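Shown here: the complex without one of its protein chains, the others still in place.
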Amino acid sequence: MSDQRSIPVTVTSVFEETPNIRTIEFDRKFIINPGQFCMVWVPGVDEVPMGFSSENSITVQKIGEATEALFSYKEGQRLGIKGPLGNGFSPKGKVLAVAGGVGAAPLRTIALSGRVETFLLGAQKESEIPFRDRLGNCGEVKISTDDGSYGHHGFVTDLLRETDLDEYDTICVCGPEMMMKGVLSVVREKCAEERTQFSLARYMKCGVGICGSCCMDSTGLRVCRDGPVFRGDELLKSPEFGKYSRDASGRKNFF
Amino acid sequence: MSDQRSIPVTVTSVFEETPNIRTIEFDRKFIINPGQFCMVWVPGVDEVPMGFSSENSITVQKIGEATEALFSYKEGQRLGIKGPLGNGFSPKGKVLAVAGGVGAAPLRTIALSGRVETFLLGAQKESEIPFRDRLGNCGEVKISTDDGSYGHHGFVTDLLRETDLDEYDTICVCGPEMMMKGVLSVVREKCAEERTQFSLARYMKCGVGICGSCCMDSTGLRVCRDGPVFRGDELLKSPEFGKYSRDASGRKNFF
Amino acid sequence: MITLNLKDSVSVGGIDLKNHLILAAGVLGTTGASLNRVLESGAGGVVTKSIGPYPKEGHKGPCVQVLDGAVINAMGLPNPSRDFTEEIAPLKGKPVIASIFGANPEEFAEVASWFMDSAAGFELNVSCPHAEGYGAQIGSDPDLVYECTRAVSKTGKPVWVKLTPNVTSIADCGAAAERAGASALVAINTVRAMRISTDLRKPMLGNGSGGLSGDAIFPIAVKCVWDLYEACDIPIVGCGGVSSADNVIEMMMAGASAVEIGSAVLNGVDIFEKISGELYSGDGVSAEEIVGCAHE
Partner (left out) sequence: MITLNLKDSVSVGGIDLKNHLILAAGVLGTTGASLNRVLESGAGGVVTKSIGPYPKEGHKGPCVQVLDGAVINAMGLPNPSRDFTEEIAPLKGKPVIASIFGANPEEFAEVASWFMDSAAGFELNVSCPHAEGYGAQIGSDPDLVYECTRAVSKTGKPVWVKLTPNVTSIADCGAAAERAGASALVAINTVRAMRISTDLRKPMLGNGSGGLSGDAIFPIAVKCVWDLYEACDIPIVGCGGVSSADNVIEMMMAGASAVEIGSAVLNGVDIFEKISGELYSGDGVSAEEIVGCAHE
């Protein structure tokens, strides 16, 4: 039973990616696999899962109580970081990254290591694009916006459909589940589901694989520990992926 | 805080040294320094300190409840052994061993390793001499008996007085405290107290250095952990050595 | 090491198990799929997450810290309440024990009524140390233990009562459950505990304090099992810090007829398989031979 405790860190800088997304850098580097996450303890508020967006940062989208509290964090303030947690991506060979919104955060760690050939990034509108010019040295970055205010007018799945997947050895995906569901059907059409890796989000209470709140149907695999990254062919078998997830109490919510 | 737990052992043989002394061998070898001891758990009875008389044996003199119970042990029966405990002897160069009765037990471990030049052994009478022909290959074994029934008629201190201590680098002593007190005054006369090492016995409840029942005046050193072996020059400063010891309740008993 | 002989089925407190190793309540027990996974990976039975009369979201995080080889948690009994019936419906017939809680005998009876069909039996959580009005707040009072147990034992289904060590006398609570018709006692739930981050100057759990589990509490659990074995005649299920086959044997010698395993799943969900691998052998002794043998 190895320790999984909250390590205190001090915020060293805050970068405003978009009006709703901020990258918080701290004074401690964690040894991570790309796609691993941490449980971020916001003292007095809550503890929530966040992907590492680099070895010493998280990138937070304002959603509710904990993320709003995080949003107000300034240099010098302290957080607890429990991690790295989960399996992370296993990028091999040429990598295609497919991100929706803040889902770019964990994919950025592959890009920072110079291993992403092509990065497809979808956002609602130009002002909502995170990590602009901060994605590391990818071969190519293609952006889509729902309203067409920047890049391709449409969804990131459109960009994906145009892409010759045979050129890539690994496809790594992270974003809202309905977007990932769309990605799954595209890669399936192109018979690439086995080399596509999806980073899932489920309600996480412990993050370390003991409480069971993040388990997927019908394998019972824990997103926090057996995941968060699962292969497309695994997800195709799941009655849950793209259909529902469970809330804090364990009740199902359908997307 | 490293483990100090009772390890179960099975008795493999019992050797009758004398009518009152038996050597109990068990199926597990401990890595010991000569002079280290163990706490012997006699299930259902008590736990008492005993020197290792070899890496896989203890040698027990029948005295009271626990030792009587041990005395009845047969092959196949089980004991708990906590150890090795304490510092043990630090024999260097040519070694002279001086034993009284069952005090020969811890000294035997030096002899078994072939490092004893001369072994002086005192007993009450011939039948009470332990380890006859079983002391390993000492250069020489000299025996005294109180009643003269074997060897020198008199005390082991007489043998010591006749010995040229300058020939030895280390003198290791174990036996009843009054005998050791005698030895201390002989070695002191011969200015050898600094290279003489005495193995002491005090009432031991824990054996691991936490309870305080074995502490010596006036240093407060624990016989179980800082000892049981102390140099003669240290003991000369002790107001306790050769005068009194404490019983199970901590009250002083004068010799 | 002593090994056990595993018969076709192990019956403890009215419930038929596949072996002596049971998943403890609240650990990987939120969904039917997860419970099924643990059964498939070698558990002889599983206890569900504790289910109460109303859905609960539980405490704010951090809910769990794993430090110095121990776990502290303050989940706050999150549960989907009645919706949980559909989680375990597909497991009907398997050794699934529904852990239930309530604030009074009526609530216990009501929650129990939902699982009459799907569960092999009930485990009453009168022992969670960090849930206002529930758990240990009931389990510390032998009269309330009696009444809540009675309310569920009336159903005729096997009722295990899970006790808290955070009382002056666990034996009194066990005896009350026994009088009320419990078919087994489970000991123990977590031990009241707290850690504080000296850097952040705040308790490390969102709820402030929580419950200690894992290796650290094994000696406490053994003692509780021992005391219950002396005081009661119904079977005891040992729980707390079990992580090896030797721990299982030790619990049994103290008086446990089976054991529950929680925190040790942190070492891997295959912990049940691993322990069984060491615990059972063709020429092992029968469990009856060693249950309580250290009392002799």
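Going in written order, the chains are labelled A, B and C, and every chain counts its residues from 1.
The rule is simple: a contact is a pair of C-beta atoms (placed from the backbone, for glycine too) under 8 Å apart; a residue touches a chain by one contact, two chains touch by 3 or more.
These figures come from a predicted structure and were not determined experimentally.
Asks: I'd like the shown chains that the missing chain touches, ordered by label.
Replies: Over the full assembly, the chain not pictured touches B, C.
Asks: Just name the one of B:22, B:82, B:142 or B:195 that touches the chain not displayed here.
Replies: B:82
Asks: Among B:21, B:156, B:200 or B:215, single out the residue that touches the unshown chain.
Replies: B:215
Asks: On chain C, where is the contact patch with the chain that was removed from view?
Replies: 1-2, 68-70, 72, 140, 166-168, 191-196, 198, 201-203, 208-209, 212, 215-220, 222-223, 226, 246, 249-250, 253-254, 290, 293-294, 296
Asks: May I ask you to list the residues on chain B that touch the chain which is not drawn?
Replies: These residues touch the chain not displayed: 1-6, 8, 39, 41, 43-48, 78, 80, 82, 205-213, 215-222, 246-252.
We adopt the following convention: only the chains that are shown with their structure count from here on.
Asks: Between chain B and chain C, tell me the centre distance in angstrom, where each centre is the average of that chain's C-alpha atoms.
Replies: Spacing between the chain centres: roughly 50 Å.
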